[in-house]
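For this depiction, one protein chain was excluded, whereas all remaining protein chains were kept in their positions.
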Amino acid sequence: MTRIGFLGPHATFTEQALLSLPESEGAELVPLPGNPAVLAAVREGTVDAGCVPIENSVEGAVPPVLDGLVLDPPLVITREALVGVRFVLVGRPGTALAAVRTVASHGHGIAQTRGWIAAHLPQAEVLVSTSTSEAAAQVARGEMDAAACSPLAAAQHGLEILADDIADNPGAVTRFVLVAAPGRVPAPTGHDRTTLALTTENRPGSLLGLLTELAVRGIDLTRIESRPIKDRHNDYWFHLDCSGHVADPAMGEALAALHRRADRVRFLGSFPRAAGAAGPATGAGDGTVPPRGASSAAYRAAEHWLADVRNGVQV
Amino acid sequence: MTRIGFLGPHATFTEQALLSLPESEGAELVPLPGNPAVLAAVREGTVDAGCVPIENSVEGAVPPVLDGLVLDPPLVITREALVGVRFVLVGRPGTALAAVRTVASHGHGIAQTRGWIAAHLPQAEVLVSTSTSEAAAQVARGEMDAAACSPLAAAQHGLEILADDIADNPGAVTRFVLVAAPGRVPAPTGHDRTTLALTTENRPGSLLGLLTELAVRGIDLTRIESRPIKDRHNDYWFHLDCSGHVADPAMGEALAALHRRADRVRFLGSFPRAAGAAGPATGAGDGTVPPRGASSAAYRAAEHWLADVRNGVQV
Amino acid sequence: MTRIGFLGPHATFTEQALLSLPESEGAELVPLPGNPAVLAAVREGTVDAGCVPIENSVEGAVPPVLDGLVLDPPLVITREALVGVRFVLVGRPGTALAAVRTVASHGHGIAQTRGWIAAHLPQAEVLVSTSTSEAAAQVARGEMDAAACSPLAAAQHGLEILADDIADNPGAVTRFVLVAAPGRVPAPTGHDRTTLALTTENRPGSLLGLLTELAVRGIDLTRIESRPIKDRHNDYWFHLDCSGHVADPAMGEALAALHRRADRVRFLGSFPRAAGAAGPATGAGDGTVPPRGASSAAYRAAEHWLADVRNGVQV
Partner (left out) sequence: MTRIGFLGPHATFTEQALLSLPESEGAELVPLPGNPAVLAAVREGTVDAGCVPIENSVEGAVPPVLDGLVLDPPLVITREALVGVRFVLVGRPGTALAAVRTVASHGHGIAQTRGWIAAHLPQAEVLVSTSTSEAAAQVARGEMDAAACSPLAAAQHGLEILADDIADNPGAVTRFVLVAAPGRVPAPTGHDRTTLALTTENRPGSLLGLLTELAVRGIDLTRIESRPIKDRHNDYWFHLDCSGHVADPAMGEALAALHRRADRVRFLGSFPRAAGAAGPATGAGDGTVPPRGASSAAYRAAEHWLADVRNGVQV
């Protein structure tokens, strides 16, 4: 049976995201004590895959996950899911809001409900739990008065929703990814994303040179973020999300070019873009026209022409 | 008397950073209840400037600060400071490590000491405070057993250092900036940074086009990060740090070009680069050669030549 | 009275082109013994301007004119004219085609009628004259049987047209330019051309770097040609025709950038594009949309914004 790790215990937002993925069907879902622990378990092979948050539209990228993805040995992303994060304040049945003295949540949960808690529970102590679900468990065990968590955690622990939609930014969406050891790359769907990380020399124009390799081949960039490289003064990993799939000729040629030109390049996966995710072609009729010559057919025609030319044939 | 806001109470890492800046001399330092509150106070004019963290080499950019900087009305950065973040675990005098049941810190402090606490205080409850200094105050008041905070906070509250250097990544450095309403731009020093944010259409090559405007003028990019724009699906603010000063002809021309070409561009300040900060020319002998023609002298010579040509004079 | 030099004697194609220009009205037209002589006379001031061919759609650029334009002291182009070159074969009245034993013309005229002469006058000797008009004069004086020249020359010398439209490529058009010492640049008309010559280091990408300076500012290139630099092994002058006028902000900024970046740049004039000449906006309704931000209004707005930013003002 496939085993998939996630930030436990059960009923975290991560588990909720994981349950939305087809891979979770029939799989054993293995709660683990943190996102770095999830990546480590995948690397060690104690799970077949892991589900981690990679981008949160309020908090931005999840730094330890980004930093963890470029460690060795390599990992790749095989799937993504977008989860609208709905926070509820939960307590044991019968709890009055006015009686809440302690509130627990995960650090990101606290960050996203800070304003609501300050406004409605100004006297309450706020405590960090290892996950939003663990916070709910603490409430169920009587250790805390209330928790900011997912509706799933409320249900699982038999808690009452004291207040709904308490996120300061109600439209917050988190992007979760399924991570595995390198293996078969998911087949192209025509609406794919490729995730990369690369480093370059710190001199004027070097990042531009790398981005030009994408642009001349008609590849769009949907996210870019620089992350300092541990122990290397002033050097960065650039984390990029691009439109397209490694099996596309344009993307393949671009990746090979980056391999030649960058100090290091890490392929972090090609996978179907989640519905609603950033990208130039998330649906029909979006008007995106591939740049002239970026299509696979154009690449094939050019390859044939080049082979002919090299063989001394021109027609 | 100049008033400068910062994340309070006294003795936070932010105050420690602020005290390292010449602007703090003779100024009234005003503790405020959060980084958004600091930016708001500057905008409202209740303080003359504010000190906020903008980049942490472990946690990456500080998202609410980045997002807050592009709100209206405009703010600009006038100074930066790099602070090596040394966390200590403090308790009331005589506290034994084994007796610690509760530990408090700010969310970022908890994130940066999580590994150490898990290893050495596995049974302790971890509680979120509004700042590392407030956590120390809670210890001093007897509400918590221990706090992860700065040495300054330990001293200020008469607490004992139970364990030193407890950050999981001991080389962590945070970059703080001083923010003010637009006004006189700090004079160029020859080792300056210019910070920008800009948005562009979401189509292939549009970001590249903007970066080309910097590259053709020899301007180096030292940081880039995309942040989703609230309420605009799939659109981003790109936050850039560049080498150079708005008073430089090359930077001026590049900014004007970005103004013509980007959807929106926000100038976020030109200021001296902190010693040790990322940049191509942080010290002598670093071998950085300005690209041909990027010098101010070359710009002046070209301007004179162009004026002559337009006046019908060529020699 | 203004004096304008041209390749004489009277009735050459160059005089015909010159007569189509408003500058010829009321001017003294001075025949000179060659195109280099015309440029020299302008440089020496013995004429106020000179008319020379610069591009022929059959024969390509006129090398001695291109090479002569980059000599010292500088010259600039103030006007261009396109002349459809209609060659006629002329003889003394009563001459039968079959009786033609000798044909004269200018070297370019011979080149453009070679096929016709080979087909219709296979036995005739072909002699080079210093101009097509001089060839007609030779016929009038009885020194030659026939000449390939302009209809104007036929009329002037009282000759009979033995055969009309004898050019091998009947659509051939020659571009002539009026050249003068630097002085007042012709006012922009909105449909202007700017002509440049520049040299660069001979290393990969150096020409591309220069062309990028045009492209980022939305300036189109309508002609490019490399000409070896006399006495410099493997170095070239690049002759460029661009859309736009030196008074345009975009062109001015681009020229200044080329001045900073090229080894040498020679401004050869901004002047109205002739009707029918190559260019992206030769007429109304041609669908040319200036690239975003390339308009003069966008430049002005950006300049004002930059001045505000430098003065500490943002709104």
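We call the chains A, B and C, going by the order they appear; numbering starts again at 1 in every chain.
By definition in this document, a contact is a pair of C-beta atoms (placed from the backbone, for glycine too) under 8 Å apart; a residue touches a chain by one contact, two chains touch by 3 or more.
Remember, predicted model here, so these are calculated numbers, not experimental data.
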Where the missing chain makes contact, among the chains that are shown: A, C
Selected residue (touches chain absent from view) among A:Thr212, A:Ser226 or A:Ser243: A:Thr212
Sole contact to the chain not displayed, among C:Ala99, C:Ala119, C:Leu208 or C:Ala275: C:Leu208
Contact partner of the left-out chain, one of A:Ala27, A:Leu97 or A:Ala298: A:Ala298
Touch residues of subunit C, complete complex, unshown partner: 34, 57-61, 63, 66, 107, 110-111, 114, 125-129, 169, 171, 202-205, 207-208, 211-212, 214-215, 218-228, 230-231, 234, 236, 238, 243, 278-280, 282, 288, 291
On subunit A, residues whose C-beta touches the chain left out of the figure: 73-74, 76, 182-185, 209, 212-213, 216-217, 246-247, 252-253, 255-257, 259-261, 267, 292-294, 298-299, 301-303, 305-306, 309-310, 312-315
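Here is the rule we go by: only the chains that are shown with their structure count from here on.
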Inter-centroid spacing, subunit C versus subunit B (mean Cα positions, whole Å): 57
Whole-Å gap between the CA centroids of subunit A and subunit C: 60
Shared interface positions of subunit B, touching two or more other chains: 212
